[in-house]
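What follows is a single structure, and I will ask about it in a moment.
Only a single protein chain was left out; the remaining protein chains are all shown in position.
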Amino acid sequence: MAMTLNDDQNMLRESARDFMASEAPVTHFRKFRDMGCKDGFSHGLWKQFAEMGFTGILIPEAEGGMGMGQIEAGIVLEEIGRNLSPSPFLTTSVAAVEALKLADKAMRDRWFPGILAGETVIGIAIEEGVKHRPEKIACVAERSGNGFKLTGHKQFVVQGTSSDMLIVAARTAGAVGETDGLTLFAVDKDAAGLSMEAARLVDSAMAAHVKLEGVQVNADAVIGDVDGGWAVLSKMLDAGRVGAAAEMVGVGTGAMDMTFDYLKTRKQFDRVIGEFQALQHRAAHLYGEMEGARSIVLKAQSLMDEGHAKAELYVAAAKAKAGLACNLAVREGVQMHGGIGMTDEYDIGLYMKRDRGLNEFFGDAYYHADRVATMNGY
Amino acid sequence: MAMTLNDDQNMLRESARDFMASEAPVTHFRKFRDMGCKDGFSHGLWKQFAEMGFTGILIPEAEGGMGMGQIEAGIVLEEIGRNLSPSPFLTTSVAAVEALKLADKAMRDRWFPGILAGETVIGIAIEEGVKHRPEKIACVAERSGNGFKLTGHKQFVVQGTSSDMLIVAARTAGAVGETDGLTLFAVDKDAAGLSMEAARLVDSAMAAHVKLEGVQVNADAVIGDVDGGWAVLSKMLDAGRVGAAAEMVGVGTGAMDMTFDYLKTRKQFDRVIGEFQALQHRAAHLYGEMEGARSIVLKAQSLMDEGHAKAELYVAAAKAKAGLACNLAVREGVQMHGGIGMTDEYDIGLYMKRDRGLNEFFGDAYYHADRVATMNGY
Amino acid sequence: MSELETFRAEARAWLEENCPAEMRTPAKGDEDVCWGGRNFVFQSDAQKLWLERCVAKGYTVPDWPKAYGGAGLSPQETKVLRQEMAKLGCRSPLNSFGIWMLGPALLKFGTEEQKVHYMGQIARGEIRWCQGYSEPGSGSDLVSMQTFGEDKGDHWVVNGQKIWTSYADKADWIFCLVRTDKTNKYQGISFLLFDMQTPGVTTKPIKLISGNSPFCETFFDNVVVPKHQIVGELNRGWDVAKYLLGHEREMISGMGGDGGVTSIGAAMKAVLSEEPVLRAQMALFDVENLTFRAHGERFMDEWKTGKAHPAYSNLMKYVGTELNKKRNELVMSIGGTQALEWESERSNGGSKARNWLRTKANSIEGGTSEVMLNVVSKRILEMPGA
Partner (left out) sequence: MSELETFRAEARAWLEENCPAEMRTPAKGDEDVCWGGRNFVFQSDAQKLWLERCVAKGYTVPDWPKAYGGAGLSPQETKVLRQEMAKLGCRSPLNSFGIWMLGPALLKFGTEEQKVHYMGQIARGEIRWCQGYSEPGSGSDLVSMQTFGEDKGDHWVVNGQKIWTSYADKADWIFCLVRTDKTNKYQGISFLLFDMQTPGVTTKPIKLISGNSPFCETFFDNVVVPKHQIVGELNRGWDVAKYLLGHEREMISGMGGDGGVTSIGAAMKAVLSEEPVLRAQMALFDVENLTFRAHGERFMDEWKTGKAHPAYSNLMKYVGTELNKKRNELVMSIGGTQALEWESERSNGGSKARNWLRTKANSIEGGTSEVMLNVVSKRILEMPGA
């Protein structure tokens, strides 16, 4: 595949760019943040996403979606990132949809219509500690009656309390640390024994701490195969990771562009500060880092879309690189803005906060660099 | 202790600085390099070191030395580094002397006079692999007759083929990976079964690959206690490490000063290149790194001299930091010199080569950063 | 027993007798710290008592002369006193920009009357001060300031605006740079003191990305300042300001060492043991941290003996603040998702995230890293060019 966007993809980019800039720019984010919104996003905007067809971008055409791939999802995510548009797109339309595509027809029929309509939100309940460690899942699902009884806890379930369903990874066999023996479940938010406590995050997103105290689910709640959840989980995580990476390309590029504009207008010592060579070199270096991030993310997306054997390696590298580059962009952004960069009134600080959240999401740059090393055989 | 040099130390610095600059400047190094000297250093210069009292700087006054500490040895080493003066000072007068100070009187009486006279050279035979790994010593010393029989191999024995004696670490008990069960031996260069092959290194120093094929030594060849060699080894290694760090402060400072001078004279685009802000900021950053390295090395030296419990931690940090800073200095040095920095004719490349050798000597920056982490409890 | 050891014993005894038990526990947060001033509300009787006792003993400013409210201690004695306070866990009785910044400037540039009056007020915690330097549009470029004091014979009438005034909304008085000569860029600025209750002074807090508002915008609308409220010579306020900035830089450069030499890695062992690449970052950070502590120690020793380059504090400010930012990036990485929480009790009200964001200002306030590098390059390394 050529590493350039085709005409259709460019059109999608235009329309996503126009849509986010007009319907969900940073002022939209500020509005929902400042009202202390309990969801951390606008249900109205989520409906608009559906009208644009975004919510079903990865859902097969036969099931009412757009049947597109990670590249297209990433195009939308980049614009989300650039505008800090709050939405359940990454969790619901990217990660959850990728998991549900591996579920049976009944389950897909139950959830896809709501996603397509922009009415359903799905939470991803994987994390159990402060760092991403999917193979260390300890949450237990015991055989019970016609199904399973889930016991354990989850955290960092983004938009958990706004979700209609949680995808919960639990252990049906094997020991903590093993990838075999995991199973994924679709757990209704109203299930008895399920309780959630929402916490606002630094980037004003909401994330839930979830308790599962003997939550009973039927056998048809299983996504994929019992004990074989790792395959589904890996697919879901990789989609979430490459999606978060694409969003970080948007966040970083947004922060960078804002900063470069500032360098061209701000005066100090009777000169526009963009004339100072030390800042010019840092700007050029940053540009190179962001361009590199954009490239590896596109590469990872296209390998995933091809189903290439190396996709996992490139996704890890993409999540790591996008994290490092976006982090540099927001750090340079705040520093180059100087004092006003520290104020809540200016947007650059919001990008710094968002970067932090996305960097942690589904494993940070160091975690993924370590995976790259492992996959590369050392 | 105050982190400034006292009057005596300042005087020593003056005299070491004058001596190296006049007797062993970079031209001296070039001369011995270009003649392909099999020792990699001048025996005449080593005698002159003795006349200055440098060779016995760490030997107790009661035994004819100057009875000084690591700070003073470091003062000499910094000037050695700045001038790339080739000598056995670091191995013989610092590392070996620190080990021999823990030996019995007979052994000290045998070797100290030659060191004091600038006639004796001692090689440190520790390494067995390409990276520093003292606890992994596999060379074996079996009880045999009145002493031991040594079997194994060593490498990176700097000035090995010029040495009168090798300090060899071998295992008398315990398994590879254990610190208990090691013993240090003073092995005469002419011992039967000992063979060496010299290799010239990138910085023109000579290092030997050593084979020990059933080398018989008497019991009085043991330095310190049988099976308790780790204590002697640690002391010797830490002296070598902090010494190498001090030498790197000299190498890095020498490279930096040379580069700053160049920035102030070289013209490009009708301007002295030192006017370019991007280079100014890199220069200021580099200066900060070298000053930091100088500080941590001084701190480590003074803690060693005090026999402080934290000395080992600071030595590791000092070796790591001096390595990182000196490496930055030589990389920036070559880059800022541009094309001529790549030529053998200019000195800056010689500093880059010396840095590489010293960085590897007794553990590189990454090795010591890892030790810092371990000693800090994680 | 040496004189210093005698002093140590006395100080210890005094502290044990006079420092209330409540004041031997760490302050819980900024609200728990005594800043003094007209409007300060003591959080407890113990806090009030501790301040009063220290004031009486001169221990709010132990190294200031007795005539100006201090205890007249030598540097060695002051150090010993602090060591003993640290051992007992005594809180600082009084925090104040008056103590840290204005006092040293007055000691060097003030008249005897000013020293007795203002330093006495500071020492007694009666007046809380703020600093008026930066203006909108003149961040790193202080000399471009516009706030103007028109000469009206026995007073100036000041008009203009300041920004980044720390706690201006809580301060009683301000020390302020005001242009008094429009024809001379550098030597046309004066260092004035005035009451924040003077008619025409208003303040507006600035909300930061950390969610807190330690700084204000401050507006001056025909503010009358009597002529005797100047420190130093007319139009030479820059000298006073530079002296004071040096002090501020030392203070801020100390920040790199928040956590001292104790590695934050040990407490995070459980996380780091499963994160080899993150652990490596932490290891390399610890090398830098140990280095900075040794560097600071060496700098202070050279500074005290007059051997340090006068611009060296700029280097320390650069290194220390960049290090502190790096430390907080690592704290966030190791803290993971829990460190992202912004309000929860679990996260102590988002303290990690808020501290992390706060540290981003370290390399901006008191001179940006870029300005520090310019100064080091030109003044210490003597690189050519303007």
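As written, the chains take the letters A, B and C, and residue 1 is the first residue of each chain.
We take it that contacts are C-beta pairs under 8 Å (C-beta built on N, C-alpha and C of every residue); 3 or more make two chains touch, one makes a residue touch a chain.
What you see is a predicted model; the values in this text were computed from it and never measured.
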| item | value |
| --- | --- |
| In the full complex, displayed partners of the excluded chain | A, B, C |
| Identified contact with the non-displayed chain, of A:Glu23, A:Glu197 or A:Glu275 | A:Glu275 |
| Absent-chain contact - pick from B:Gly44, B:Gly338 or B:Gly377 | B:Gly338 |
| For subunit A, residues in touch with the removed chain | 2-4, 260, 263-264, 271-272, 274-275, 277, 280-281, 283-285, 287-288, 291-296, 298-299, 313-314, 317, 320-321, 324, 365-366, 368-370, 372-373, 376-378 |
| Where the missing chain touches subunit B, by residue | 127, 129-133, 155-156, 199-204, 207, 267-270, 276, 278-279, 327, 331, 334-335, 338-339, 341-345, 349-350, 352-353, 356-357, 360, 364, 366-367, 369-370, 373 |
| Absent chain, residues of subunit C that touch it | 276-277, 279-281, 283-284 |
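Keep this in mind: only the chains that are shown with their structure count from here on.
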| item | value |
| --- | --- |
| Inter-centroid spacing, subunit C versus subunit B (mean Cα positions, whole Å) | 43 |
| Between subunit A and subunit B, centroid-to-centroid distance (C-alpha), Å | 51 |
| Distance from the mean Cα position of subunit C to that of subunit A, given in whole angstrom | 41 |
| Interface hub residues of subunit A, defined as touching at least two other chains | 276, 278 |
| Multi-chain contact sites of subunit C, meaning residues that touch two or more partners | 370, 373 |
